[in-house]
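Take a look at the structure below.
A single protein chain has been omitted from the complex, and every remaining protein chain is retained in its original position.
Moving on, here comes chain A:
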Amino acid sequence: MANTLQTPPQSAPQAERLEAPPAAKRFAFLTDRKLSFLFISPAMALLLFLSIWPLLWLLGLSFTDYSATRDSGWGWIGLDNYIEVLTSPVVHARALTTLVFVVGAVALQTILGFTIAFLISRRVKGRGAITTLFLIPMMLSPIVVGLFWKFMLDVQFGVVNSFLDSLGLGRVEWLTQQRLALFSLVIVDTWQWTPFIMLIALAGLTAVPKYLYEAAEIDRASEWFKFRRITFPLVWPLLLIAIMFRAIEAFRLFDLVYILTGGGPGGTTETLSFNVYKVAFFGFDTGLASAYGILMVVVVTIAAQFYLRYLNRLQES
């Protein structure tokens, strides 16, 4: 009887075996502090070398009359470059072009992207396949997109004009007619980036909890009421993220202009980015282009800060 109260004799060696020998602490000299430095500094070094240092260089150049083609002789000219850029009527015109493009393209993309996402979110069957197909334009390189559309919008043998012709409507000079060329750019950009808004809106739409709709159903809420009071408010923050992201990217637009119109006709499709490129690589006025570029960087940085702060607030709530 007394025996049963005693611990079984086998348990003693088992407990001893559980005490594992301490593993060899290799790399123990790497304290957390050293490790974080060792892990972060190479990445930071690359960024400093190819993102920060160039920008500082650009800032320095913006106060000079340096030109990349004549290496001798350059002097400090203070804020002259900035004054020239800010007072130039050409720059004002390009800024207006860029603004029209950004507002037009992003608005169109948002409306279409959200509509498509909304339609897809109401489908049950084949949702994955439909979404995947819709996403194709977004994944293509701007060079590919630009070439697709340059060919399709060609005046003589472009398929768009061919269709218009067979419908009895006249041919349209999509890329060479003033006013229309910028509109064509908006269309092409919309074609490529509507899927982006759609993808993010869809992520928001599928995250709306079902029980909200069920509750609304019980209260006999109309479809419109459900959309206005449940769907839209819940998707809006995510949609705004997408819109801001697109707006920043549209502001920098260069590649489509480069391939489709080359800034023409008569500079009506010249965005700020393209104008900087012309000043820097055709005018060879590197100092002026630098001041121009710095001003663009300031605009982008402010916009990016808004975007990131908003994103941060959203993630914390």
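In this text, contacts are C-beta pairs under 8 Å (C-beta built on N, C-alpha and C of every residue); 3 or more make two chains touch, one makes a residue touch a chain; residues count from 1.
Throughout what follows, contacts and distances are computed from a predicted model.
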| item | value |
| --- | --- |
| Listed names "Multisubunit sodium/proton antiporter, MrpC subunit", "Succinate--CoA ligase [ADP-forming] subunit beta", "Carbohydrate ABC transporter permease" or "Transcriptional regulator", with the criterion being the UniProt name of the chain not displayed | "Carbohydrate ABC transporter permease" |
| Which residue of A:Thr97, A:Thr110 or A:Ser273 touches the chain not shown here | A:Ser273 |
| Positions on chain A contacted by the hidden chain, ascending | 20, 22-28, 30-32, 35-36, 38-40, 42-44, 46-47, 49-55, 57-58, 61, 68, 112, 115-116, 119-120, 122-123, 130, 132-144, 147-152, 156-157, 159, 162-163, 165-166, 191, 194-196, 199-200, 203, 207, 238, 241-242, 245, 248, 251-252, 254-255, 258-259, 273-274, 276-277, 280-281, 286, 289-290, 292-294, 296-297, 300-301, 303-305, 308, 311-312 |
